[in-house]
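Before I ask anything, let me first share the structure, which is written out below as structure tokens.
Left out: one protein chain. Kept in place: all the others.
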Amino acid sequence: MKKIIATLILLVFTFYTYNTIKGFRFGHDFLNAKTNNKKISQKIEPAGKHYLENNKLENNASNVVTSIVVSYRGFDTLGEVTVLFLAATGLGVILTLTKKEDDDENENDSSEGEPSLIVKTASRILFPLIFIFGAYVFIHGHLTPGGGFQGGTIIASAYLMMFLSYSNFKINHSIFKSIESMSGLTFISIGLVGLIGFGIFLKLNLIPMGVFNTLFSAGLIPIVYIIVGFKVGSELTAVVDSYRENW
Amino acid sequence: MVLMLLQIFLLILMLIAAIFTVAYKDLMNSVIVSGFISLGASLLFYFLQAPDVALTEAAIGTGLTTYIFVVTIRKTERMEK
Amino acid sequence: MSWVETVYNYSYFVGAFGLIMIGLYAVMVKTNLIKILIGINLIDVGVNIFLVSLGYIKGKGAPIFSNASVTPANSIDPIPQALVLTAIVIGVAVTALSLSVIIKLYQHYKTLDISKIREMRW
Partner (left out) sequence: MVDYAILLIALPLFAAFLIPLVAMVNKNWPKYIPILVTAFNSVLSINLLLYLNAHNGTPFIVKIGGFIPPFGINLFIGYLAIILLMLISFVGLMISLYTINTVKDAESRYYMLFILLLMGVTGLVITGDLFNMFVFLEITSISAYSLTAYKRDGLSLEASMKYILIGSLASVFVLIGIGVIYYSTHTLNIADISNHINTVPKYIKMFSLSMLLIGLAIEAELFPVNGWVPDVYQASPTPVTTIFSSIVVKATIYVFFRVLFTVFRADLTVMNFVMGLGVITLLIGEISALKQVNIKRMLAYSSIGQVGLIVIAISSYSSMGVAGGIYQMINHAIFKGILFLGTAYMITSVSGTGKISDLKGIAQKMPISSFIVSFSIIALLGVPPLTGFWAKMMILSSVMSSGHQIIVALILFATVVEAVYYLKFIAVIYDSSEITNSFKSTIKFNKIVPIVLFALTIILFSVVPQFLVKFQDVLLKAANELTNVSSYISIVLGS
């Protein structure tokens, strides 16, 4: 019965969506298309085109996606970092507090699956390499694909590997918490510097813009992305760790 | 031409995998297959000229999400009754 | 235009909305909480593919100007990519939170079936 109703709802939804989507043109070059609309007197320049053309002048970062994420829509990124922070905090509230209640049966679980020596040695060697790779990804976020979110996730997965191969691997919570807080505070402080100095929150061209397509370019964008990388890395590690602690 | 066929093939494969994900009674199978769907999506993002998104999806969707799902299943129960 | 291209033109939209439909079906029909969450994840993936495919322009490259051959005139729309980055991160945050609630729920009720948990009758 439930299945029939669900199928009917989905059929209606499919029909409705089909009617809309069939007017869409996949891969159509809308950025450079001529508009034949005379109803509008104001500019109709697509925002994407504006970003592509003015990015070099305004942000000097080779990766336009990075300059949108960090600079043009930096406020969204601040919110996004907050969402991760919220998730880590909420997890802490829900998971870690009632530990003593019921870990009777789960105690045996972790000892039974101790990984072999090869796995342990390999992950000990790989850990710094993955860590450095993550750092590379977020330091070069304004030049190559990648950035704070990707690099932070890679660092978190390096820790995940250590958690998997050493069942008693512990991280120092207060250090991670401090990194998390400090990077968040630094992000907002960078924003506030712009507000105090120029009356503009999150103004990122405060320092010299450097030479296009080199590591030292794009003003504060790489610095903000490094901060985001630290924050995302520590937050996701905290998330993974609070899942593991509950074993 | 080959690329187009490859993408179409990948999308069909993902849809079939999605149906399997929903149909499996063993939750562990569903989770692993849904991890493969994320991996496929990451490839598609690469074909759509979105390397940033591809990297994120590969790291988050395939790696972390699958891990926390697996932990949850081990903490709870494996079979869907 | 060959038939391959015709199919290709619709393949992304069909694939994305196919994933969304399958996910919605799982959310509506399944009673296992983890299954429902997997369904929501499928919907997320579908929406992300849909959004990125809206920004794609045939024959143009990624909006990364490291290479001198890429110019603003021949790169695709970068905004949907930035949006999807945000959406993916928000998605993993919600997933992590809800899985932790599921673990705690299981410890209370020893079941993952929403039809057996007292208040959860929809």
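For the reader, a short list of remarks on this structure follows.
Read from first to last, the chains carry the letters A, B and C; within each, the first residue is number 1.
Here, a contact is a pair of C-beta atoms (placed from the backbone, for glycine too) under 8 Å apart; a residue touches a chain by one contact, two chains touch by 3 or more.
Note that the coordinates shown come from a computational prediction; the quantities given were computed from them, not determined experimentally.
Contacts of the undisplayed chain with the visible chains, over the whole complex, involve A, C. Contact with the chain that does not appear here is found for just one residue of A:A87, A:M209 or A:L236, A:A87.
Residues touching the missing chain, restricted to subunit A, are 16-17, 19-20, 23-24, 30, 37, 39-40, 42, 44, 46-48, 50-51, 58, 71-76, 78-80, 82-83, 85-87, 89-90, 92-94, 97-98, 174, 177-178, 180-182, 184-185, 188, 191-192, 194-195, 198-204 (touch as defined at the top).
What subunit C contributes to its contact with the hidden chain is residues 20, 27, 33, 36, 40, 43-44, 47, 50-51, 54, 77, 79-80, 83, 86-87, 90, 93-94, 97-98, 101-102, 104-105, 108-109, 117-120, 122.
One rule holds in what follows: only the chains that are shown with their structure count from here on.
Set side by side, A-B and B-C show the greater C-beta contact count at B-C. We define each chain's centre as the mean of its Cα atoms; on that basis subunit A and subunit C are separated by 16 Å.
In terms of their C-alpha centroids, the spacing between subunit B and subunit C amounts to 10 Å. Within subunit C, contacts with two or more other chains are made by residues 8, 12, 25, 53, 55-56, 60, 62-64, 75-76, 81, 85, 89, 92, 96, 99, 103.
Among the residues of subunit B, those in touch with two or more other chains are 50-52, 56, 60, 64, 68, 71-72, 75. The touching residues of subunit A, counted against subunit B in their complex, run 63, 65-66, 106, 109, 137, 145-147, 149-150, 153-154, 156-157, 160, 236, 239-240, 243-244, 246-247.
Touching subunit A in their complex are the following residues of subunit B: 50-52, 54-56, 59-60, 63-64, 67-68, 71-72, 74-75.
Contacts from subunit A toward subunit C in the complex involve residues 2-3, 5-7, 9-10, 13-14, 17, 21, 24-32, 46-49, 51-53, 55-56, 62-65, 68-69, 73, 76-77, 80, 83-84, 86-87, 90-91, 94-95, 98, 101-102, 143-145, 149, 212-213, 232, 239, 242-243, 246.
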